[in-house]
Each structure stands twice: as C-alpha cells, then as structure tokens.
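See structure below.
Only a single protein chain was left out; the remaining protein chains are all shown in position.
And then subunit A:
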Amino acid sequence: MIRRTVCAAGRALSASRRCFSGEGVPVDVPEGAAGPPHIAKEASLYVHWPYCLKRCSYCNFNKYIPKESNDHIMTTCLQRETETLLQLSQVSRITSVFFGGGTPSLAPPSTIAAVLKIISKHVNLPDDAEVTLEVNPTPAGMSKLKDYCRAGVSRFSIGVQSLQDEDLKNLGRDHSSHDALQTIEEARRLCPGRVSVDIIFGRPRQTVESWERELSELLRVCDDHVSLYQLTLERGTQLFKQVQSGRVTVPAEDVMAQMYQHARETLQQHGFLQYEVSNFAKHNSVSHHNMSYWKGRQYIGVGPGAHGRFVPLGEDGVLREARTQTLEPDVWIYEVQKRGHGTRRRIQLGYLELLEEVLVMGMRMTRGIYHKHWELFSPHVGLHEAFGASVEVQDLLQSGKLILDDRGLRCSWEGLALLDSILPALLVELERQILPRLSDGRITKTSNPH
C-alpha cells in the first residue's frame, strides 16, 4: 500500500477540515456550509477480528480463542464480505474504517492492507480517511505497529485498561503496565496526535484516591485522546460470577459517580475536552469513526457478529436496515465462502425507530443534537415540536439537566452523567409526538435521509 506510508501527512490534512466551536466543544464544520450532505452516499466501515489469545474476566464481547491460525481464510472472507456489503449499500465513499475485536492487533498487517485495498477498489476511500486499529499493548502487538501504519492504519486505540499490574492480572489482561507505556510511546512516535488510550475505572478494590493517582500517571504519558470506561458487570463473565458470589467487590454506586466526575474534571484541566459520555480529546483529535455512529450516519459492519446500519439496494431503496453478521467465526466463514455473505439478520428500521436511534446516540455527545442534524432525519417535526410540550422535559430543562436552545438539544454537564435516566422520558415523548402523525399520514414512512 502506497496510500498512507506517512500517517502524519494524513493527520495534517484531516486537521484542516475541522475547527473549534465558540464554546470550545470540538465540532465538525457544519455540513450545511459545504452544501447538502450526501449521507446516503457514504458510510463508515467496521471490521471485526473475532480472535483473542485469552479471555478477559470482564469481557462479554464476541471473541474466540482460536485453536489454529486461519488468518489467511479469515482475511479472504473479510475481503469478500466487504465487497458484498459495499456493493449492496451502493455508497460511493467510505469516510472511516475501524478494526475492532476481539484483538485485531493479532491480525497480520497484510490483512489490514488487504481489506483497505478492497475498499479502495470499489469506492472512494479518501487518503485522509481515519483508519483506526485497536491494539493490545503487548510486546508482540507493539512490534507490528509500524507495519500496521504501512498497511494504512492512521490511528491507534490502545487497550491500556489499567496502569496497576495487579489489576491487569485480575482483569485477565495479557500485558503489564510497562508494556502499555512502551506501546503508547511507540504508537505516538508513529502517529503523533492520533493515539487513543482506553482506561477502565470502578475496578475491584479501586478507591477514589488510587484512581486519581492512576489517572495523573496516565495523563503524563498519553497522547491526545482518552476513552474512559466504567467497569460494567456483564452477565456470563467470570467477574460477574466473582462479584455475585461475594468473592470480589466493586466500588459502590456513589463511589463510581465520584470517580467519573473526578476524571471528567481532571481531564478537562489537562486540556481534554469531553465530546461524548466516555470520550475526551485534546487538540480536537476526536474519533471520527465513532462520531459517525453518534451522528446517526450509515455504517457497514464486516466480520463475525458485526452490526451495520445502511439502506441496502432494493425495490424501494428508502428504508435503512439494522443488519447483523453471523456470530460464530467458523459458521461466518462457511457462509461467506458458500453464499458470498455472512449476514444473519436484517431488520428494517421504521421512521420512529430511526429517530429513536438518532436521539439515543446523538444525546451521548456533549454537543447533543443540532437542529440541522435532527432535521436530516425528521424534516417535519423539529426538536422543539418533538420535545417542548412534555412536562417532564420541561422539568429537566428547568432543573438544568437538559438544554434546548437555538443550537439544538443537549445534556448539561450534570445531565450527561444521568443520560440513561433522561432518555426514557425523551423516548416516551418522541413516540407520543411521532406516532399520531405517522398514523394520520402527516409523515410518510421512509426512514433514511436523502
């Protein structure tokens, strides 16, 4: 791949497309400024690499510990599926690519190159498009970073999770804090300003004080992007069982809240602006790929268990579909080889359902939902009309948890931490406003903006 031998060049290019909004919230240049968006003609693309070397105690993602290497077969199938879905979606441009997993840094760099190549073959993949790879900060992973860059990766998301070796062991991670620091350093050398670190708080035995120290340490070494996750106990994980049986305790609800608030404040003091519930960026180094999810854009999901949202080629060609690929890698491979695709489930999204997704995802951003953004999906019912009439929404506005103004609808600083309690009220009201209009024909039932 000649396309992106130098990551820095890509960064310089993409940076020119963005600017700061007045309140210091990093935002894209409003779409309207560059003419009407062709969001039906473009999509982002997610590639799922389902394999891991071992199982983490907290993880319930779709991942498998392979018995033998079948990298080559997997690569061929990812290419094949990418081709299939690109053709079906009829997009002309892929705006960003994200390699997630599993542990995609176990995939050979040639796999990344092969997938990017097939994308470029069919559609426009701009040189400055963001291509992110999730990296496990192991020595083996680190040694391949350079090759990944050569293959076209322009952004690394590093699963640091913790800087405490004891905790890393308990979480079942296969790296040490030393490994993590080294990997961050190498990644920053290769893609300066385009390295993200993931960190988990609310871990067993963690205290507010130890979290504060750890976060300070991380801030000394990290690049321009931090993803902050509260440990969630997922059913079926080892950690869930340990907590259920009382062998392990996690911090109480109020302590978790304190850790989150503290981290938000500390990150802000260090120049990291929160742009989403869990994501913070300096110098506007937001994850464009993830932003496109929150903005309700189309995306194509390739690989076992991957999800997608796009309007497929069809008779009416107006309804967006929620698509899921077959979960088990072996079965997925078999289907792709045999039928040319591994899509297991397709569900057409109705008008209201799409709006619900746009709402739920959009409200996760600190900028919330702009009027223009909402109008793309709901040309007939504006934000004021959709939510202004609800007493409960009025309560939320008055208590300062929610803001509805000339710019749009968004959470306040305090409200963002309570988003999941706010959303049900918004969903109830949205349904109350939209359903009658749908049934009396004031709104026609197409679900994708044009």
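By our rule, contacts are C-beta pairs under 8 Å (C-beta built on N, C-alpha and C of every residue); 3 or more make two chains touch, one makes a residue touch a chain; residues count from 1.
Assume contacts and distances are computed from a predicted model.
Colleague: What is the protein name, per UniProt, of the chain that does not appear here: "Translation factor Guf1, mitochondrial isoform X1", "Myotubularin related protein 7", "Sorting nexin-4-like" or "superoxide dismutase"?
Modeller: The chain we cannot see is recorded in UniProt as "Translation factor Guf1, mitochondrial isoform X1".
Colleague: Determine which one of A:123, A:306 or A:333 touches the chain that has been left out.
Modeller: Final answer for the missing-chain contact: A:306.
Colleague: Which residue from A:68, A:254, A:406 or A:440 sits in contact with the chain not drawn here?
Modeller: Checking each option in A:68, A:254, A:406 or A:440, the one touching the absent chain turns out to be A:254.
Colleague: Among A:139, A:340 or A:424, which residue is in contact with the omitted chain in the full complex?
Modeller: Spelled out, the listed residue whose C-beta touches the missing chain is A:424.
Colleague: Could you list which residues of subunit A touch the chain missing from the display?
Modeller: Here the touching residues of subunit A are 46, 228-230, 232, 253-254, 256-258, 260-261, 277-278, 290, 293, 299, 301, 305-309, 322, 324, 356-357, 360-361, 364, 392, 395, 399, 401, 416-425, 427-428, 431.
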